[in-house]
Each structure stands twice: as structure tokens, then as C-alpha cells.
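Quick one: the structure is below, questions incoming.
Complex shown without one protein chain; remaining protein chains in place.
Right after this comes chain A.
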Amino acid sequence: MGTLTYIEAGRRALAEEMRRDANVWAVGEDLGRGGVFGQYRGLVDEFGADRISDAPISEACIMGAAVGAAMMGTRPVVEMRFSDFALCAIDELVNQAAKARFMFGGQTRVPLVAREPIGMWRSSAAQHSQSLEAWYAHIPGLVVACPATPADNLGMLKAAIRCDDPVVYMEHKNLWPLEGEVPDGEHLVNFGEARIVREGRDVTIVTWSAQVHNCAAAAEALEKDGIAAEVIDLRTLWPWDKDAVLKSVGNTGRLLVVQEAVSVAGFGAEIAATVAERAYKSLKAPVKRLGAPRAPISYAPPLEQAVTVRQDAVVEAAKKLMTF
């Protein structure tokens, strides 16, 4: 076991996969100079400018070119800088990448990884802060991954690159400097397997991405009040680990879903509905969702904070569930 930051873990994952498979290459704006956050720093020295390729400011073409290149047997990793900018490449991802295998009757596959960093980060305002993961969970053909820890960023990015399906890979910008232990050797995470961050018998908290850390801290605070919260990090939203959630709710009888994204029509609604459909008998309290209000994200820190799900809100919601 060594320690890496979340950003370093992603870098190691890409480097390992590029060494392993000559068909893996990365393309996006400013990759040659390391990417906007430094996710690609140093990689051009080892792999050259053809495989760590700078691209024009042309999200639709970065994504579309990746579709064509993937259909020709390479495995492109495309960098969108911010999930917000990936909206310029929606046709290429949703109508092309996600559909090609199916509509061509299995004649082709599109093994691309679209890296789309999400989340609020240092007053980045409304066009650089969104968490749009639920959009992609809605699209047949796509895999949606939201790693929360350095170990997962290593194991999930490697798995994403090896996956034959298009993967929307959403790192959280606030997690870049997060340190954590990572396995030394080959490390892969299976998609669709949640991680039990902490066990508990009283209330199940289901979350993903940066909110995992917030919820873990909230669970610690709850323990001081004698409430044992079970925290589940989903890791992937499609596929998602229904079994882990249903099993936990079966034990606790209480479900709290926590997401940074806008609550309305978010992935939390999918989890809540699934539990309502399949586990209503074990529920002791109504399902509770916590997420952002349906408002764009502000620049000024107090306003930005006002739409963030914070630890005290998680604690309060969990306590409320305990009163039923």
C-alpha cells in the first residue's frame, strides 16, 4: 500500500493502461501541457504527442473523433475539462457513442472513456460547477462512473479504459488533492459494486463522489449521538448496486440519499423509487433525499455554500428519520 492523491491515482491509471495497450491514447485541449488540472502532467514525455494529444477547442470533434477512432479499434480517453463543456458534445456521446453498437446490430463497439470532471470547486460559478451524472445514467449504452477515493480513481479509470462500452467518467474537481491509500500492484474495480464506507444498523445513507466524504463525516458525528449510519458509496450510477442498497435498507429500515447534484430528477430519485418499489415493507420512515435546489450555482462563496449539501444537513436529516 502506498499513498497517492486522487489526481495522481488517475494519472497512474492512465499511464499503466497506456503501457499495457498501445491502442490506448488520450486526446483533449491542453493535454500536452498536462491538462487543466494537471491530470496528464508528464505523460507526454513518456508517450509522445501522438498518444497524449492536444486538441483544438472543439468538444464535438474531440468526442466524435473518439467515436470514429474507437470504431476503428483504438481506445481513446477523451478529456472534456468540465462536464459542463461536454454538453457541446452531447450528440456525439448520446446519439453516436451510446447507440452505434446497437443500431449497427453489433457490428461495432465504441470503447471510449469520456472524462468529465464534475462538481463545485472554488467559486467556479454556473458553467464550471455542475454535477450532471444523472443525465447519462438515463442513456442506454453508457456506463457512468463517479469515483470518490484515490484507490477508486485508480481502479475505476483502469476498468473504464478496459471496458468495451463507452464510459462517462466523472472525477470530482474538489477531490484532486485528496490523499488516500492505494494498492501497489494491479488494481481494478468492478463496475456496479458499491463500497460500504461504514457499517451501521440505524439508517442507510447512499451517496457517491465528493459527498461520500461529507456523509462519512456526518456518520461519525451521528455516532456520537448514538445513531449508527451505514454509508454506501455507489461508485457507479450505471450500473448501480441495487442489491447493496436494498440489503442495507432491509437492515436499517431508513434511507437517506445524498447528492451534490440538483435534487429534482436526479439519480437520488431513481434510488428512492427503487427502494419504494422493492423494499417498502422494510421502511420505518419515508425515504429522504438531500441535494441541491434547482438553481444555477453562484460565484460568491456564501451563495455557493447555500446550495451545497453540508454535513449538518445530513446529520439533521438522519436524526429526523430516526424520529419515525
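Please note the rule applied: a residue touches a chain if its C-beta (ideal position, glycine included) is under 8 Å from a C-beta of that chain, and two chains touch if they have at least 3 such contacts; residues count from 1.
The rule is short, and it goes like this: contacts and distances are computed from a predicted model.
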| query | Which of the following names does UniProt give to the chain that is not shown: "Cellobiose transport system permease protein", "Amino acid ABC transporter substrate-binding protein", "Acetoin:2,6-dichlorophenolindophenol oxidoreductase subunit alpha" or "Aminomethyltransferase"? | reply | "Acetoin:2,6-dichlorophenolindophenol oxidoreductase subunit alpha"
| Taking the entire complex into account, which one of A:Glu46, A:Asp91, A:Glu199 or A:Asp312 touches the absent chain? | A:Asp91
| field | Chain not shown, touching residues in chain A | value | 23, 25, 50-51, 55-56, 58, 60-61, 63-74, 76, 91-92, 95-96, 100-108, 140-143, 163-165, 167, 191-192, 238-239, 242
